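Omission of a single protein chain aside, the complex is shown with its protein chains in their original locations.
Showing subunit A:
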Amino acid sequence: MTEESRGQTAAHIRDVMTTDGAAVNEQIRNLNANRYESVAAFDDYETCRERAREIKERAIENLPTLIETVTEQVEANGGHVHVATDGAAANRYVQDVLDEQAGETVVKSKSMTTEEIGLREHLAEAGADVFETDLGEFVIQLAEESPSHIVGPSLHKSREEIATLFNEQFDPDSPLETPAELTAFAREYLGERMKEADLGITGANFVLAESGSVVLVTNEGNARKSAVVPDTHVAVAGIEKLIPSIEELHPFLELIARSATGQDIAQYVSLLTPPVESPTLDFDRPDQPIDATDDDREFHLVLLDNGRTAMREDPHLRETLYCIRCGACLNSCANFQQVGGHAFGGDTYTGGIGTGWVAGLDGPDATAAFNDLCTSCSRCVPNCPVKIDIPWINTVVRDRRNNGNTPDAVDHLIDPLVPDQESTGLDRQKRFFGNIDTVLRLGSALAPVSNWALSLPGVDRLLESTVGIDRRRSLPQLATETFRSWWADHHEDPDSADTTVHLFVDLYTNYLYPERGKAAVRLLRELDLSVEVTPVLPSGRAPLSQGMITTATEQANEVAEALESPIAADEPVLVIEPSDLALFRSEYSKLLPTETAAKIDAGTAGILEYVSPLIKSHTEIESGASGEIVFHSNCQQRTAGFEEPTVEALEALGYDVRTTDVECCGMAGSFGYKSQYYELSMAVGDDLEPQVADTDVLASGTSCVAQIGSLTDGDEPPHPVELVERAWAEHRS
């Protein structure tokens, strides 16, 4: 990405934050609060997720059979099935159905799949009057915009904007203003369209192959009317919506509304096995008694492939097909919360999972505008009802994009800094951050000269133009003495130690924050442990976040080699940097042989995860330290589930601990340093700022430390191990 295109990206994000940001943020805040409350109150959440995941895995595995089964059954029920290879074929088929009816008016209920293929536009071009009946889709249709959210397509529009839109388009007798007035108007207007309709089009949330049933989950009731009022119903569904039978439906019904809106169940779950028994309604003959016996109901199920079969065969994109389109990954994404789908998404599919869909349907390059907005913070992972590894999909797509690039003429400028094995042509900003280990090593060798050099006038501008580090960011100071050089003078063992632990020396502890490493060593020794340290090891996190999977894999292999002997000796390896430990626990299973990854997972622990039980077991601690402390846990740490031991250790030492409640600080590794994302990063940070201002704060992740420093004008919070060590030493003395 050139400096110019970084500027354009920044400008686009700034524009979308201005137009959409406030409405998106407010709506998503509500959706999240409701979801968290509803999921917490639902005891079977994890069981349902497990089961839903298994069902989807098996259904996609058996997809060709399910397509055969549903085809036979729908035809036996009296309906028709068309498997469309692409959008054009699906659109043509629906148009033929409409032409056969000699129909003009079409009502549609909400369907992202029909958005994907542009069915509405296609039918309109062919002369039909097509009306979206979901109010969110109706707004989008009137405004001629694309959806900003999978579940709430018009989420980016405020009530005022919708009122203006309606008043301009329809010029009602008295201007519409309140949500109730707007809804009543839309109900009336669309109600008339429903009565005229010749054809009703719906999507499908699930298709039950064995019975040929279509399941529609809605709140407004428009899908009920669209499916049942006109005598012809066309349901358009991606082939991935098939599950075997009603036997498999239950966990999805428990999960879908909770994950989407925090409802325990949606207002309406239609279980239709068309052609349905209900009589059709002919409002052209208003006084003719309704009689189902002379009905001529027609049903067409259009199953859309449009690239899905290829996704099924792609080991990394395949799990995108498990998606039930609940939008929870969008809502739990800190970046999405600020911009919505007009910056973070393609024309139809938005947010983290949007990358999987868009890459699957249109190729990886089609995600270029938004794929990098996924920072792998991983907060979507525990929120996905079918347990899709959305950050991994984003990483793989980024890797594929990187490898498709052509070499950049300025690459040689930073070549000495970037000894990676990636293909040529990789974006040099990505290259710089992906090779941060070399940057830190070379910089550190020259510290304090390098710190001084970075503070020279014009250097900030140079860094911005070459590698895109925003000049408004202050760079972390390189330590004049690295952790490892301190260690060279301090490796002594207590006489009483009968257990040896190894401290994993990450890049940031070594080059930037050696104090946290020293505190860890002192604390472990105080706890009568013998301490060894590893070499300085890049974990692979930095290249992985840039989509440099080859380099990340090499680094993971080096870590595996370095940890082999302590793990074989059953000597725990303790990790200070949470983003590294989270990597060991999740992504290593994708980078390393399964057995190696499992050993590293089992043989490593967070520094506080390890010491917390030891501290708690010292029951003589009475009221040691005291006071309130705020702990901001790294996002990946919370996903991987090792936030709690830090809180417990601090509480055992007498602190009153509050944890922050944002998904991510906004820095997310290198993301917030990048000039094109600086403003978005700070907007995300603004949600955190009130929670960390004017109070004692601890932060475990390196990039969180830097971000909190920026948000609070320079005070960088210490790592929890530093406070625990101090409090423990005071307790002991």
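Quick note on the criterion: a residue touches a chain if its C-beta (ideal position, glycine included) is under 8 Å from a C-beta of that chain, and two chains touch if they have at least 3 such contacts; residues count from 1.
Basically, contacts and distances are computed from a predicted model.
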The complex's invisible chain, by UniProt name, from "Thiolase domain-containing protein", "2-oxoglutarate synthase subunit KorA", "LUD domain-containing protein" or "succinate dehydrogenase": "LUD domain-containing protein"
Option from A:59, A:130 or A:249 whose C-beta touches the chain left out: A:249
Contact residue for the chain not shown (choose from A:6, A:82, A:225 or A:541): A:225
Residue, one of A:91, A:270, A:367 or A:429, that touches the chain absent here: A:270
Selected from A:21, A:87 or A:152 as touching the chain missing from the view: A:152
Chain not shown, touching residues in subunit A: 27, 77, 133-136, 139, 152, 154, 157-160, 162, 178-180, 182-184, 186-187, 190-191, 194-195, 208, 211-213, 219-222, 224-225, 228-229, 245-247, 249-250, 253-254, 261, 264-274, 276-279, 281-283, 285-290, 292-293
